[in-house]
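To start, the structure under review is shown below, and the notes come after it.
Heads up, one of the protein chains got dropped from this complex, but the rest are sitting where they should.
== chain A ==
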């Protein structure tokens, strides 16, 4: 049985005059196999016949294209004049179209591409806004009862209009595009909130990146749709039907309802997702048959064009396809490409290519060092990693705001260190220095053999020229200092003052982390203020001559201070708009004691303000 463990040897195809080896384009593997098998079968049937003329014969009715030749056939059409009977082509096209794509497409040897070989999946999320809003309500712990009608509104030209409605509201007659006042009359307990259009767009962008789990090319498609090029990806998920089920299930876990369809072209998938069956998979040979009964608005046309087509008596795609191309081209000569029914029809049928324009993944900056054997200290690898990371950042014009160092231990554990920077940086020495003193906290276990350095948050960073005299950029230097200090002591350790409009001394200044915004500077107080302020005012025992007057002597921290000079009182009233009721006013005194030390005291309240007993005294600051 020594032959069984070897791979089975496939019979090599017989070399023929027109056969080309399958090229390594990103087409579906299965489809390529299919095309190859068909090509071999045809080759066997037509023994010595050269393939090119026969193909042109079969293409004759369709090869007349008054509105510019489709690219994948242009070479041949330019070389050969159109036949005179082309005017009748449209009349016979309807009967012919069913079988034609599968007939000619795989044999299109001039470019080696089959226009219907791709598999495009279209996702339609009809309830995206409202479902996202309900999900955010859920996350806030607010439960919206199923029978309570609610709707999202946007500003229209004459007051707010409904943008999306829940199922209960829909049953009550609330529909998209209606005015909110009308719908309120219809449904008095309708709950209205404003839609977050920009937020929806961002969420859809994220969802688009998220759907790349199924295939590498995805793109946005309108306001509530996604398009995915799933060519060659479906077999990873057990076939197209299983993949569509998987997509629908995963989306429903996100709380989103979706209509899906897969078809050979973008236009067909779009139409089937919205107007076709549940999880429709349209094979290329049945494309024309499936498209023919769909309504004209399945062609991605705007309402005006659809209305015009209806007035012309063209209600379905099949009606449109039966019209001679020349007539359609003449009638819609001035229409924009997106609203041109002929163009849309060509896109749907694959005569005009419409590839999925998939935006690139946002760049991710991570470098790794794979070590030949486990080590216990990542320090020597850090500079090289940081230098590589910074080179990558520089090439893309980004700077790192957060950097994570991860080590992968041989026993399967992972340890991770995070640092943040006050402003975007791509200075590798600075980056490496941020980890000083933190690497000791990593528990290496039995050692680790993989270290990664990952810029988890990046921001655009332009090249900045330093000053002409060679001096350093002050802000950058101080930001680097703040980075080093906060990397070692934590972000709360280094702070700058943020001055606010308040007369209360402890409320006037707030200390915020340096990474936050910078404050404006207020005018200095008219009265002399102390250099230092105690974090919490300390209570003192005071002797005074009259209750409303200055202190004569006080005991603070078990020491008796005799008051020699005083200035005051300076009365600071409580901020009634912010303080609790019953907060007492303060009378501040600037005093000098017998040892010439100067303090800032205050009396909390006055006698007889009916907000407590006798007033208490506090030390609040130390004067120079």
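Just so we're on the same page, a contact is a pair of C-beta atoms (placed from the backbone, for glycine too) under 8 Å apart; a residue touches a chain by one contact, two chains touch by 3 or more; residues count from 1.
The rule is short, and it goes like this: contacts and distances are computed from a predicted model.
For the omitted chain of this complex, the UniProt record lists the protein as "Protein ImuA", which is one of "Protein ImuA", "MoaD/ThiS family protein", "ATP-binding cassette domain-containing protein" or "Sugar ABC transporter permease". Of the listed positions A:514, A:542 or A:601, the one in contact with the omitted chain in the full complex is A:514. Per the touch definition above, the residue from A:311, A:441, A:557 or A:610 contacting the chain not shown is A:557. Of the listed positions A:331, A:381 or A:623, the one in contact with the omitted chain in the full complex is A:623. Residue-wise, the contact with the chain that is not shown comes from A:505, picked out of A:378, A:505, A:574 or A:605.
Between the chain not shown and the residues A:357, A:477, A:548 or A:575, the one that touches is A:477. Screening A:367, A:494, A:542 or A:601 against the full complex identifies A:494 as the residue touching the chain left out.
By the touch criterion stated above, the residues of chain A touching the omitted chain are 472, 474-475, 477-478, 480-482, 484-485, 488-489, 492-497, 499, 505, 508-509, 511, 514, 521, 524-525, 528-535, 556-557, 562-567, 590-592, 594-599, 621-624.
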